[in-house]
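Presented below is the structure to which this report refers.
Right after this comes subunit A.
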Amino acid sequence: MPDARDAILERICSATRRGADENAPARAAEEFAAIARPYLRAGRLDAEARLHLFIDRLHDYDAHVVETSADSLPRTIANVLQQHGQRKVIAADGLPHEMLPRDFEFLAEREAGIEDLNECDGIVTVCTVAIASTGTIVLAHGPGEGARRLSLIPDRHLCVVRAHQVVETVPEAFDRLAPSATHPLTFISGPSATADIEMTRIRGVHGPRFLDVVVVR
Partner candidate 1 sequence: MTIRVAESAQAPSFQKAALPLLEDAQLRRNVRHATDVIQLKRAQVVAETVDWQELRTTASDTKAHTLRYLDHYLLQFEKACTAAGGQVHWAADADDANRIVADLVRGYGGNEVIKIKTMTSDETGLNEALEHEGIRAHETDLAELIIQLGRDRPSHIVAPALHKNRSQVREIFRETMHLPDLGDRPEDLTAAARRYLREKFLRVKVGICGANFLVAETGSVCIVESEGNGRMCLTMPEVLISLAGIEKVIPSFQDLEVFLQLLPRSATGERMNPYNSLWTGVHANDGPKHFHVVLLDNGRTSVLADAEARQTLHCIRCAACLNACPVYRQTSGLAYGSSYSGPIGAIVTPQLLNMEHGQSLPYASSLCGACYEVCPVKIDIPEVLIHLRGRVVREQKSALDAEALAMKMAAAIFASRRRFEAAQRLGRLAQGPLVRKGWFGNLPGLLGNWTRVRDLRALPPQTFREWWKQRAKNAERSGHA
Partner candidate 2 sequence: MRVSLFITCYNDTLFPATGQAVVRLLERLGHTVDFNPEQTCCGQMHYNTGYQQEALPLLRRFVRIYRDAEAVCVPSSSCVAMMRDHYPKMAAEQNDAGLARAVDELLPRVYELTELLVHRFGLEDVGAYFPHRVTYHASCHSQRSLHLGDLPLRLLRKVRGIELVDLPNIDRCCGFGGTFAVKMGDVSAAMLAEKMRDVENTRAEVVTAVDNSCLMHIFGGLHRQRAGVETAHIAEILAATESDEVPA
């Protein structure tokens, strides 16, 4: 309805006591740039402390965390999958091959239908950035991160996070995400949860009930 659009825009102009004004975008940009941002943007921890905080926060959310090295990554992934008795596991498209254990057969994301997602034991992805202060992993759904439904429908999500991907603060994460700003973005902080009944936190309502994070040092 173009008339509703015009009417709303006009009401806004008269409410803010500004007529139609060609300079508004320029002035808005100038005023916006002048907004003070005195909050913490950069973190203060060294790399070791940052990783420690990240892992600590993940534990707070009931996520399962395993630390490993780049060399042992495939074995670690195999161990985690085995530990939880996972057989049918889907690997996100674009996941680096050298990361995955050779003796484990993965179903490729591109070949998995909704039924496969609904029935599988779990999935494996990487992420774009992780935030230590909040225990968050962020998927920009690029190569290796899967389409959004991949990390949503299955019951178990294994996410590989490399140490250099972990930042301390939320603003640092947004700096790293800026190039992906128009990608679909999913911030994941622990398994899906609800506290709608008597404020009791229950894990796993609709998203994965289990989140395994493999941290690669």
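Everything that follows uses one rule, which is that a contact is a pair of C-beta atoms (placed from the backbone, for glycine too) under 8 Å apart; a residue touches a chain by one contact, two chains touch by 3 or more; residues count from 1.
On the choice of candidates, all candidates are chains of the complex that A comes from, given by their letters.
Everything numeric in this text was worked out from a predicted model, so none of it was measured.
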item: Among 1 or 2, touch partner of subunit A in the complex; value: 1
item: Residue numbers on subunit A that touch candidate 1, as the complex places them; value: 1, 4-5, 7-9, 11-16, 24-25, 27-28, 31-32, 35-40, 57, 60-61, 114, 118, 131, 133-136, 141, 147-149, 152, 170-171, 173-174, 177-178, 181-200, 202, 204-208
